[in-house]
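To start, the structure under review is shown below, and the notes come after it.
For this depiction, one protein chain was excluded, whereas all remaining protein chains were kept in their positions.
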Amino acid sequence: MKELLKTLVEIPAPSGYESQVRNQIREWIEPLVDEMRVDSLGNLVAVRKQTDAPRLMLVAHMDEIGLMVTHVDQQGFARFVALGGVMPIHCVGGRVRFLNGVQGVIGVEKNPTSSEIPPLEKMFIDVGASSAEDCPIRIGDVAVFDRSFVDLGKRVVSKAMDDRVGVAVLIEALRRIEKSAFEMYYVFSVQEEVGVRGATVAAFGVEPDLGLAIDVTATGDTPKGHRMEVRLGKGPAIKIRDAGMLADPRVIQWMVQTAERARIPYQREILEFGGTDARAIQLSRSGVPAGVLSIPCRYVHAPSEMVDMEDVENAVKLLINLLQTAPNLERPK
Amino acid sequence: MGRNTETLNQPTITPEQIRVLEKLCNAVAVSGNETEVRRLVMDQIKPTVQEMRIDALGNLLAFQKKESRKPLRVMVAAHLDEVGFMLTSEEDKEEGIYRFELVGGIDPRWLAGKPVQVGTERRKGVIGCKAIHLTTAEERRNPFTVEALRVDLGGGGKAKVGDWGTFATPFQKIGGSIRAKALDNRIGVATAIELLKYEYPALDLLVAFTVQEEVGLRGAKVAAHALNPDLAIVLDCTPAYDLPLQVEDSFYPLENERYNTRLGYGAAIYLSDRATISDPRLVAHFVRTAEKMGIAYQFRQAGGGATDAGAIHLQRAGIPSISISVPGRYLHTPASLVRIADWENTLRLVYHALQSLSVDVLQTER
Partner (left out) sequence: MKTNNLSILLKRLTSPPGLSGYEESIAREVEALWKPLVDHLSRNRLGSVLGFRAGSGESPRPCLMMVAHQDAIGLMVSGIKEGFLRLTEIGGVDQRILPGQLVQVHGKRTLPAVVVQPPPFLLPPEAQEGSVPLSYLWADTGLEEKEVRRWIQIGDPVSFNRNYVELGSDVVCSPSLDNRASLCALTLCLQELQARKHAWDIWAVASTQEEETLGGAATSAFQVQPDLAVVIDVTHASGPGSPAHKTYPLGKGITLGWGPTVHPKLYEVFKELAEKLEIPFKMEAMPRYSGTDADRLQTIAEGIPTMVISIPLRYMHTPVEMVSKKDIQRAARLLAEFAASLEIDFMVKIQWDETPKP
């Protein structure tokens, strides 16, 4: 799975401009599904048909956070804005790669009165040009962080683990599963990072009975980090809530019971910020019971995100097990 | 920049259109209360459409043809509402003094000392403030807040809590520019009215004059759900912050790099704002059209702001969308400013883009 993950994370595909990673995913999964389509926003929707079975929509988002150029000044420096949640602290000294192949460095204006991290407005991208005329990028060009995949053994590091690791889990599950209790819609969504936009229209089109997002979640196990219980290496996380959604208790129960039955380690996750595609599914049409299978990830939205390969493998196992039995959607106790 | 024969029969901005824009700008239609402008629009488009419908929220939906026959259904949206305020509490009935709250995004620092008009009767009044003689230097350093300001309508009882109001700036043409309130988005509305006068053989044109854009893109959401077009073009007015830079550096030549758009540089094509990443296929189509027809255009800088496209593109199973705006200075303030040439270029760009749209535009994947 490391190879799969490595290939995925290194493709540049920021929100709104996902075609490169979509093409790669499509190439891999085409022989594994009955039908495939790309909808009007660019979501890749793949179907494994099954009659008389509840319809499950699984979603992992293809897009990563990125930057868009807003202006190139007379000296050839480019100003930019974020596509998705790019944090200034992660930009200082960073490297970027544009979709057209150009690479650059992020520089910062000096602030004589404060040593605080400046906002993105006070940063710029330097591609080594000497004027606006000889600059190979211009207004509207998009870029992503430029960091390659690093194998630390049990753990791996790269930009775009959020959510290429989710994409990898979905692809791996597709490869390993022969039968399931559901009619399966594997959705590789776009524009999650700018407001779960792809999933919103995909859910409307798919009309699922049940929805499950595979995405990363933060951890609380770094020095003076987030105040949360999830840790790297303790298993995939079953989301209880985040800032966008309260997971359906029946879905949580289904996930917990499945994990315990299959003896897969898991964690119960509460995230006090952030949201996922599952929110979009939950609020679609007449409502859809939804949940999230989370992969613990350190340094989310930084150029070097870290996941534990055991967590990833267990996430795949848990997902495969989940697909074997439909949840009981009768009212909870 | 060669012009070809296709441009000969294209829309232009005539004194008549400016008169229509004047009527539109002088009308009062704050979000939630768009009746006056909606009626003006109905009157204007009556001769050019075969069917009109007003939906549950007050959107005016206009159909050039009753029967839909073409393979491509294109929605053009322009919002009717303007920013303003609502009276929320009567403080002194006899004096006619009211507390108010803003409707839409207005920077409160532009409010003090301005004439306003309130209610369907357009009662004249002011947002006043204490005379400078009665203030201290300390006070003057702090900006007025909406909580501290009041609407004063003079001698009592002529308005009531719940009344909407807005600035009372009269429309004026000044050389090649227009100065008025509510250019956001009466200029988009005027453009849509004009576009309806022409025929588009390859497509069905559906125009939605939407309500409540300024309070959350509400009208556009339901209009798009109802119309379910193949693609959508939103006409709006976008800020131009192209004022002189007032920061200097003796080592590095600084520029104004956050102008958003610039007056005089033509129609503004959106790439990305806070709510929408424009469909790249539509962006390419508009750019190709502008280049081919020799129409001045610029890219609106990515970043903040939103248009009706934000709601439209997420309706149903997704609707490819793009926004095209006339650049304007001082939007959401008492007096906004646009260049007539930019308006004309915007009108022409959208006209030609519509003329050359076909199902091919959406054949490639996004």
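Descriptive notes on the structure:
As written, the chains take the letters A and B, and residue 1 is the first residue of each chain.
Keep this in mind: a residue touches a chain if its C-beta (ideal position, glycine included) is under 8 Å from a C-beta of that chain, and two chains touch if they have at least 3 such contacts.
The shown structure was predicted, so the numbers you read here are calculated from the model rather than taken from an experiment.
Within the set B:Gly32, B:Pro108 or B:Gly128, the residue that contacts the chain not displayed is B:Gly32. The hidden chain makes contact, of the residues B:Ile18, B:Leu102 or B:Val287, with B:Leu102.
Hidden from this view is one chain, which touches chain B at 31-33, 35, 38-39, 42, 46, 50-59, 66, 85-89, 91, 99, 101-103, 161-162, 211-212, 215-216, 218, 221-222, 225-226, 311.
Across the interface with the omitted chain, chain A contributes residues 227-229, 240-241, 244-249, 252, 268-270, 272, 279, 282-289, 331-333.
Convention: only the chains that are shown with their structure count from here on.
Centre-to-centre separation between chain A and chain B, using Cα means, comes to 35 Å. Every residue of chain B that touches chain A in the complex is listed here, in rising order: 252-253, 255, 257-258, 271-272, 275, 277, 280, 299, 301-303, 313-320, 362, 365-366. Contact residues on chain A toward chain B in their complex (touch as defined above): 15-17, 19, 22, 38-43, 68, 70-71, 73-75, 79, 81, 83, 121, 139-140, 190-191, 194-195, 197, 200-202, 204-205.
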